[in-house]
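All protein chains but one are shown at their positions in the complex.
Let's look at chain A:
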Amino acid sequence: MIEVKDITKSFGRKKVLTGVSFTASKGEITCLIGVNGVGKTTVLNAIMGLTSTNSGEILIDGKKINKESYEKITFIPDTITMLPTMRIHDAFEFMNDFYQSWNEERAKELLTFFRLQGHERISDLSKGNKAKVNLLLGLALDVDYVLMDEPFSGIDIFSREQIADVFTSHLIEDRGVIITTHEIKDIEHLIDKVVLLDNGIILKEFNAEQVREEQGKSIIDVMREVFRT
């Protein structure tokens, strides 16, 4: 389980996160929702140890993040994390060299799934295909948790559909997923837990299924209620 406990973060005088706490479990898709600039990416960076926090604690399966954690958790940011000069198969080789959790079979499967070619140079790919490579590099790791930052941001509808298909496939099952987005339409029905964030504060945290069944409301309905009040 990923436990985010009362974290605060400031950039200079600007407070970006204030007392943010939530948990994310394996086999569950947790969605951090909020408009741009409310601190969603900062939360993911903090979980991955890519930015420091001023206070609070983050635990992954009961332990603070360390070098071994990167074999258990992966982060797919909204920017590609490989050199533009690399070909896709060079990126595979790099991942295979450093990660014990790298699953070459799954990587090849994903390559076919996304209709990409191994010899393609990353710099030559379209924005949508770069997003797919990014997703591929994250999902081809046999890890327990996957963090995704705005995977649908700025890409065409067909690429978006392909990425959304990943969530219903065996590539995600049993993993704990934290996804940040403000475009939930494509994956709304798949989300288990929602954390609504505004100005660095959690406004509401709820179980999407429960709200659907008990109150007959969609996530977007709840968002409207919360963000409009």
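Basically, a residue touches a chain if its C-beta (ideal position, glycine included) is under 8 Å from a C-beta of that chain, and two chains touch if they have at least 3 such contacts; residues count from 1.
In the analysis below, contacts and distances are computed from a predicted model.
Visitor: Per UniProt, what's the omitted chain called: "GTP pyrophosphokinase family protein", "ABC-2 family transporter", "Spore coat protein X" or "3-oxoadipate CoA-transferase beta subunit"?
Guide: Going by its UniProt entry, the chain not pictured is "ABC-2 family transporter".
Visitor: Specify the residue from the set A:Thr79, A:Ser169 or A:Gln215 that touches the hidden chain.
Guide: Selected residue, touching the omitted chain: A:Thr79.
Visitor: Touching residues of chain A against the unshown chain: what are they?
Guide: Looking at chain A, the ones touching the missing chain are residues 12, 45, 48-52, 67-71, 74-75, 77, 79-84, 94, 97-100, 122-123.
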